[in-house]
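Provided herewith is a single structure, encoded as structure tokens, for subsequent inquiry.
Note that one protein chain is taken out, while the other chains of the complex remain in position.
Each chain gets a letter, A, B and C, in the order it is written, and its residues are counted from 1.
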Amino acid sequence: MAQSNRLAAGGRIDRSRPLTFRFNGKPYQGYDGDTLASALLANGVRVTARSFKYHRPRGIVGHGPEEPATLVELDGEDASGNRPATTVPLREGLSARSVNCWPSPEFDLGGINQLFSRFIPAGFYYKTFKWPNWHLFEPSIRKAAGLAAAPKYAPSCGYFEARHAHTDVLIAGAGPAGLLAALEAGRAGKRVFLADEGPEAGGGLLNRNLTIKGQPAMNWVADAVAELQGMANVTHLQNATVWAYREHNMLIVNQRMPEQNSLLERSWRIRAAEVVLATGATERAMVFADNDRPGIMLATSLQAYVNHWGVLPGQQVVLFTNNNSAYPVAADLAGAGALVVAILDSRVHVPDAAMKLVPDIPVHAGTVVAGVKGHKQVRAVRAVPLGGGAGAWITCDLLGHSGGWNPTVHLWSQSRSSLKFDETLAAFVPDSAAQRCRAVGAAAGNLTLDQIIEGGEDLPYAIDPLWRVEIADQKGKAFLDIQNDVTVSDVYLALREGYDNVEHVKRYTTGGMGLDQGKTGNINIIGTVAMQKGISLQDVGTTTFRSPYTPVSFGAIGGLREETVLFPYRHTPVTQWNKDNGAVMYEAGARWRRPGYFPKPGEGLQEAVNRECRAVREGVGVYDGSPLGTFELKGRDVPKFLDFLYSNVMSSLKPGDGRYGLMLSDDGLILDDGVAFRLDEHRWLISTSTGHADAVNQHMKKLLQTEFPGWQVMITTVTSQWNNATICGPRARDVMQALGTDINLSPKAFPFMSFRDGTVAGLPARVVRVSFTGELSFEVNVAPRHMATLWDKVMEAGEPFGILPVGSEASHVLRVEKGFLSLGHEVDGTVDAYDLGMGWAMSQKKPDYLGKRSVQLRRQSGHPRRALVGVLPEDPNRQIPEGAPLTPGGRREATEGLITACVWSVMNDRWVGLALLENGHARQGETAHVRLKDGVIPVRVTKPVFHDPDGKLLRS
Amino acid sequence: MMLIPCPFCGKRNESEFIFGGPVGADRPDPNAASDAEWVEYLTVVPNPLGPVQERWWHARGCGEWVTIWRDTRTHDIVRAPDGPK
Amino acid sequence: MQKYSIFSLARNALSGHRNWPLAWRSPALKDRYEVIVIGAGGHGLATAYYLAKEFGISDVAVLERGWLGGGNIARNTVTIRSNYMRDESIPFYVKSVAMYEGLTQELNFNMMHSKRTMVDIVQTWPKLRELRRRQLVMDIYGSTYEQITTDEVRRRIPALTGGGPDARLPIICGMVHTDAGVNRHDAVAWGYARAADALGVEIHQQTAVQSLIRGVDGAIAGVETNRGTVRAAKVVVAVSGHTTTLTDTVGLKLPLRTMNLTAFVSEPVQPLVDVIVNCPDSGFYFSQSDKGEMVIGGAPDMGQSFRRDIKQHVFEDTVTAMLSLFPSFKKLKLMRQWGGHLDIAHDASPIMDQTDVPGLFITAGWWGGYKAIPAGGLTLAHLVAKGAPHPLMSSFTLDRFRHLDFILEAGTTTAR
Partner (left out) sequence: MSYDVQIDRLGRVAVFDLKGTADAVGAWVKDILPAFPVRPNTRTEKNGVALCYIGRNHWLLRAARDAEERLEQRLKPTNCPADISIVRVSDTLTFFHVTGPDAADVMAIACPLDLHETVFPPDAVTYSEFFGLKALVTRCEGGFECAVEQSFGDMVADYLARATA
């Protein structure tokens, strides 16, 4: 397994650590420090991919994240798809496959597309595949599209992590400019965070033979890294890509291969006081016929393979450039033993400084490449004078081209900072900053080392832009976007058809929409559009740079935050008891998990619920009411505050008494219902429904801080300071007696809607007489520290009376039998208190309270209202699905109401329901019709109460 | 993720806050306002291409209701209240 | 209008595709039109097309400050569905879905409409109750919605391996909306533009309306643009998030706010999910594009915004929710993300109406307005042409606010 293209010496690889890997099933060998790309080139592998649309053979083009051509899919433990081969670090046993071709890139059946490529120009699918319809074609199109296979499993071992970080200066990029910025800030004692996407610091210096003050530039890099290492205030990460620049100077970094082996990737959310973008520059491609053939690579990438990886990808090299940067490349290649046949320079005058570097290499000024021989491998290129002419074929096995350089402005642009087109550099460069950030080094347009660091020696840039080669008799596709197979003629077609905005061109041709986001090609598309329309590149403008800078795995973005962080869960001290006693647990709003019902072995939901209901109606039951929202209000102005907050009057309450009330929003919708108690002159306790506790808290605080800042009302949330066991049913008083209490429980001494403090079962307790079941109820409130004890004692004391725990399903049945309101069911934003038969709760006395005016206004409109009614299906054994619509005569017409609840009533031995029905109050006794898909259910309209209509029991 | 200046706690992550809506017109006297005035107060809020006054509740913080001016084009917070005396 | 077909494609191939005509003209801007439509987005272009096609009004100028099809239609998640809850909404969306299905043929432009059904993943009982309620009302209007078991959900969506019995929010069941589909958003804009142009409608890009002009009688008289004054007795504002920016110039007060909604796509992968997956309890939805990308949407950002950016915490919540149900996506990569702004009415339902300024029409408050483009364009054109609301949209007028008769839909896909 000889590495035929590996140089005898040189490169930043560890030749003492050979690694074996597989590519498309074949075994190869490389070295530690290689990327998959450098190892493949070392092994002389030329065809490494097939293109997306035409399935043309493709090789490796670049050496970093800009790589447009060779995407691979990794197998095994680190399976992941669509990875540029140039960014895959080589590991022992690595196994990779080319994407997008079958069975292999050497012999790809999809290559057939090349034959009818002329029939599938840009946007062809908008014009055909219409008849008979898209479905006929979609499956095959979908199969053909899509690059790698989708991941099948989550990583079987290891985990992702996301964390927060804060820094004075965040520096993106550890090339010379980034290192300089880091040293400066670090020495000044600032907190510095330096992140670089590569495995090693140095940026462009890693790939070139440059000197600083006469010494190899990489020596300077080593010293800088060492000094930063010694600073406690500096965090320096490699393999860490800054991929997003958000508002308020928050940037996101994706770190691969972090120090902890079980950690796959780490996501950093970094808040920086200042940001320095030292993201370097990306070499861009030349555009000429068949510029995508394997063996045609970016010039500086060739240099990188020689200097960084000790690989010489070919023997006979031609270079094609419009700027000086190809000349050092030629020198390095020649130095590595390659035969540099010629440098073709589209510039008419080549600067002497460049010529000096290559005394023995033929340089053809004012010359371009206008054609390529070779299909799976470049064999010769056609050199033609800029003005046209026959030209000559030059034999070679490698073509390096440099269309100039683009400052890497992705993050700059993401920050909303502006770009301008610099005519001398023929590139878009940072203009004015929108946030506290600055660009430095090549990212700022300082493309040569001497501009960046004192004593740095480099050639001047000297570009004369050439956006595309235009030679009359040029044949073959000239690619602007190699990854998406977008050619110059595609752009012409788009313009010809009127898709002439750069965004139209991008969307119509898909140019720049690949995984590489057109890092090497977009500028040529813009240049081509500019030339074609005869306007400046500034006026054409760029398309939006969007995050991420390079693709990021979702796992890292999610980090450890799994669904429980998104949907937290809350427990009461009785939760464990519930589980131990076979409760089926549900989500009960506000993140509480509560028991739905307590089935006995072999018992279904309905039997269990019936059993629990019968216990409450005929004996006694108990439920854990802890999740109810509870707030203590204190201050002189609480009474007037509550009178504004609730639709009914609360200020008239005497200490020790409570009242049920409704809260409305100011636009007249029902916000919540609950009970308010007056503890003493200035202390009040209010309870809210479980699901709305947070909303009510927010609502109250907003009113007090923004509307009535002068009012003296102090609110303390005590939901979790009080838990309660609510004992309900005809035998509830007996159970209370059995528990033992110093509170006089007689109806006279302790009437409905009042509370008493005392001890129950020896525990300090506040007992409240409210009822959500319609039965005699005692809500025994204790501190959570006592709740488990209380619960056990209640079950023990209740045992002789057949006490049962009651779940939310039975509670639902019991409240429906009583016609008690449930916000989730009867209140859907369309009804008001009058519709619900609770007009009594709408105070006429109070001149103003939240929602009063809006309810009046809404009722003035004269639109028909839907009122709460009871419904009895004519067939007592016919259940009605909750939510089912009521329509006139059950016909297929607009609805006139809906069933809000329907339960099996053990007391009535039939199904009973509640409904919102148009003009319902006037329609009692009539028949209404529920419309189902498969029929109509006639129902009798009744009052919305099916048990103890006068409420004697709950007051008993 | 913005940094919202809480007068009590200083700048904090937006995720500590709950959005409290833009600041609309003052609540008119419901017994004096016309129907149209009442509806406008309830439903119409300023929606400028520029600074808007809005409220954020420091729910996972000190509980302060913070009123700020924020530019809807840039999300820059252009005016914020002072802390407690 | 040149007929697009496999034959025209073949014919043009032989001439190197050098003879394709312009998809739309770039005519000179006149100083007066019968109708001005502001905004060459989905609703604007559709309205212009139906004005010409259905109501014979072709003296129409569509004024676009940027490039046609560059509004929210350029950046949305192309979900087309009619599973709403209220009588006011369902028939409108049923019509829109039906129109979309015929649009490729009508406009002779391949919309790549893929009627691939949507599956709602139900994880809480209140949500199931709400969806069941929708199901039976939808049935009245012929919109399909069927409950399926969790096993069936997993059979249809093999990648859905989360949400098991021990999950925080276990999957209870699924609801299948077979009418739902996706298509190619750019094609919708370009198809309407091309067809409207062929009927005589003028589309003027890079023509920014700076303000509206009222006549002495108070009625609308035209618009001021960066290219001068253009007059018309009827002006339609179809600019999504920027509605109030324009109506403020004539002192109109509208119950609208502009909010930012983001979306993102994964790297392209081989076909994996062939339905639209919607997870209302978790707060995200996605479908796989024909190119292989997962196109994913989540909840809107809090607060008004014209910035079109991504809120990291909102984005992370969406990703986290997705990974909880689709753990294998941990290895999938984010390829691109973006934000778009849209305006939302006080009751979160759309507004299509003539305003208090006679002759000034708005179509706004579209909260997921992509699915509404065909019906929205048709019914608004009806309103503009006839001066009376189309029966399908008569509830969406401003009148509902006069007595606070809100249309409260729990219908947005991202309600969490």
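We adopt the following convention: a contact is a pair of C-beta atoms (placed from the backbone, for glycine too) under 8 Å apart; a residue touches a chain by one contact, two chains touch by 3 or more.
Bear in mind that the values here come from a model prediction, so they are computed numbers and not experimental data.
Asks: Let's see if you follow the contact definition: name the visible chains touching the chain that is missing.
Replies: Within the full complex, the chain not displayed touches A, B.
Asks: Out of A:Leu136, A:Ala188, A:Val348 or A:Leu560, which touches the unshown chain?
Replies: Counting the whole complex, the residue in contact with the absent chain is A:Leu560.
Asks: In the whole complex, not just what's shown, which of A:Ala165, A:Ala462 or A:Leu932 touches the removed chain?
Replies: The missing chain is touched by A:Ala165.
Asks: Using the touch definition from the top, which of A:Phe52, A:Trp592, A:Phe641 or A:Phe772 touches the missing chain?
Replies: The missing chain is touched by A:Trp592.
Asks: Pick from A:Ser262, A:Ser746 or A:Gln844: which residue touches the chain that isn't shown?
Replies: A:Ser262
Asks: Which residue numbers on subunit B touch the omitted chain?
Replies: Considering the whole complex, subunit B reaches the absent chain at 8-9, 12-13, 15-16, 59-64, 83-84.
Asks: Residue by residue, what part of subunit A touches the chain that was omitted?
Replies: 161-166, 191, 260, 262-263, 269, 271, 559-562, 564-566, 568-572, 592, 632, 634-636, 679-683, 712, 714, 716-721, 783-785
One rule holds for everything that comes next: only the chains that are shown with their structure count from here on.
Asks: Need the CA-centroid distance for the pair subunit A / subunit B, whole Å please.
Replies: The mean C-alpha positions of subunit A and subunit B differ by 26 Å.
Asks: I'd like to verify one number: the distance from the centre of subunit A to the centre of subunit C, where each centre is the average of its C-alpha atoms, in whole angstrom.
Replies: 21
Asks: Which positions in subunit C touch two or more other chains at once?
Replies: 307, 309, 311-312, 402-404, in rising order.
Asks: Could you list which residues of subunit B touch at least two other chains?
Replies: 1, 18, 35, 39, 42-43, 74-75
Asks: Residue numbers of subunit A touching subunit C in their complex, please.
Replies: Spelled out, the residues of subunit A in touch with subunit C are 79-82, 118-119, 121, 124-131, 133-135, 138-139, 141-143, 145-155, 160, 162, 244, 246-247, 250, 252, 269, 416, 489, 493, 496-499, 501, 503-504, 507-508, 515, 517, 544, 546-548, 551-555, 557-559, 561-567, 569, 586-587, 667-668, 824-825, 828-830, 854, 857-858, 860-861, 863, 881-885, 887, 892-895, 898, 931-933.
Asks: Inside the complex, what are the residues of subunit A that reach subunit B?
Replies: Per the touch definition, subunit A meets subunit B at residues 246-248, 250, 269, 271, 416, 434, 666-667, 698, 701-702, 705-707, 847-848, 852-854, 857, 860.
Asks: State the interface residues of subunit C toward subunit A in the complex, per the touch definition above.
Replies: My answer: residues 4-6, 8-10, 13, 16-18, 20-26, 66-67, 69-70, 74, 87, 104-105, 108-115, 124-126, 129-130, 132-137, 139-140, 159, 162, 167-169, 184, 186-187, 190-191, 205, 266-272, 282, 288, 290-292, 307, 309-312, 315-317, 319-324, 327-338, 402-406, 408.
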